[in-house]
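All protein chains of the complex are present and in place, except for one that has been dropped.
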Amino acid sequence: MSRTARIRLFWAAAVVFAVAYAAACTGLPRFGTLAHPYATRAVAAALHQRTANVVSSVNFDQRAFDTLGEESILFAAVLGTIVLLRHARDERTGRPRPGRVLPSTRLLGMVLLPVTLLTGVYIVAHGQLSPGGGFQGGVILATGLHLAYVAADYRVLKRIRPLAFLDAADAAGAGAFAALGLAGLVAGGAYLQNVLPLGTFGQLSSGGLVPVVNAAVGVEVGAGVIVLLAFFLDQAVEVRSPEEHGTGGGG
Amino acid sequence: MTILPFLAAGWIFLAGVHGMVTSRNAIHAVGCLAVAQSSTYVLLLAVGFRRGGTAPYFSDTSLRTRVVDPVVQALALTDVVVGATVTALLLGLAMQVRKRHGTVDPDALTGLKG
């Protein structure tokens, strides 16, 4: 199909799409409506489970199975990246060159690195109380580590990044979530059912399994994102492209 | 116009898809996919809005405070993680396409046809 034909075809279809979608929107409840039956039940259930952060309660307790699936996607994406960005037979690797960094950048990085890591841990640990949780904290932890790449260089990052361990930690975090769910079955309840005491509302130890699962997710996300970025950085910094490109196949 | 936030979601979706249709660069196409996906965040969060509602956290507010729908926020969070990981995979694939074909222009990728 020629480019013009393709774009015309798209526009013809897009007009139908737009009209239908707009018509559908007129049937939606008013923006800002007060009637949210599921939300009302979810808030009540979260308070009953003594979890002040209702979003965490939904993610890690009421609809924890969604999150288990989603953690598996992250786990799969890390494995997939390991496979897709492995060193091909015809690729050579080079040694990363030391980078030059401004002293002010270096200083800022050295100050920010521990602060960022601490923030990450805080966000993970308080997931059941305040905005945040395993994902958000995990991502902060992972990106915080990469301040070393900005403030120093790639070789320093490699030294403070035990990839083999992190790879296993990513798997262990994903596995811990799935295994914690089994506790409910062992205790005679349902899969992913809470088995821990609920604690006092608003305290760090409240919410039963929520903080534990949060921690597992935090480990998985933190480790997973570092491994993911490691393989991309490796491609950018170390791998030299193969000497000859494939021909593209075809008849 | 109380349906404007909903319409915005449809607009973003079509804009992303339009980008993929006209894209001349696979990396750009993956970016457009992320744009199309962000329409789902907009729709979910717009659906969950409650007039006068605040964030669904009860750490320092009364238990009777009116809050917006926490379920859609949880769904959007799941959606964000799904989107980010799929984007990472697709970018990995796009890098390999660049290495193996020497180009990321869909017009020049003609290995599979018929």
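For the reader, a short list of remarks on this structure follows.
Residue numbering begins at 1 within each chain, and the chains themselves are lettered A and B in the order written.
We take it that a residue touches a chain if its C-beta (ideal position, glycine included) is under 8 Å from a C-beta of that chain, and two chains touch if they have at least 3 such contacts.
Throughout what follows, contacts and distances are computed from a predicted model.
Taken from the listed names "Cytochrome c oxidase subunit 1", "Iron complex transport system permease protein", "Complex I subunit 5 family protein" or "Thiocyanate hydrolase subunit beta", the protein name that UniProt assigns to the chain not shown is "Complex I subunit 5 family protein". Per the touch definition above, the residue from A:Ala12, A:Ile160 or A:Ala236 contacting the chain not shown is A:Ala12.
Of the candidate positions A:Val101, A:Leu117 or A:Ala178, contact with the hidden chain is made by A:Ala178.
Considering A:Ala168, A:Leu204 or A:Ala236, the position touching the chain not shown turns out to be A:Ala168 (whole complex). Chain A residues in contact with the hidden partner, per the touch definition given at the top, are 1, 3, 6-7, 9-10, 12-14, 16-17, 20-21, 23-29, 35-39, 41-42, 45, 58, 61-66, 68-70, 72-73, 75-77, 79-84, 86-90, 164, 167-168, 171-172, 174-175, 178-179, 181-182, 184-185, 189-194, 245-251. Residue-level contact of chain B with the missing chain is found at 9-10, 13, 17, 20-23, 26, 29-30, 33, 36-37, 39-40, 43-44, 47, 71-72, 75, 78-79, 82, 85-86, 89-90, 93-94, 96-97, 100-101, 106-107, 109-114.
Throughout what follows, only the chains that are shown with their structure count from here on.
One inter-chain figure worth recording: chain A and chain B are separated by 15 Å, centre to centre, where each centre is the mean of the chain's CA atoms.
Against chain A, the residues of chain B that register as touching in their complex are 2-7, 10, 14, 17-18, 21-22, 46-51, 55-59, 63, 66-75, 77-78, 80-82, 85-86, 88-89, 91-93, 95-96, 99-102, 107, 109-114.
Across the complex, chain B is touched by residues 3, 6-7, 10, 14, 17-18, 21-22, 25-26, 28, 30-34, 36, 38-39, 42-43, 46-47, 52-55, 57-59, 63, 66-67, 70, 73-74, 76-77, 80-81, 84-85, 88, 129-131, 135, 202, 228, 231-232, 235, 241-242, 245-246, 248-251 of chain A.
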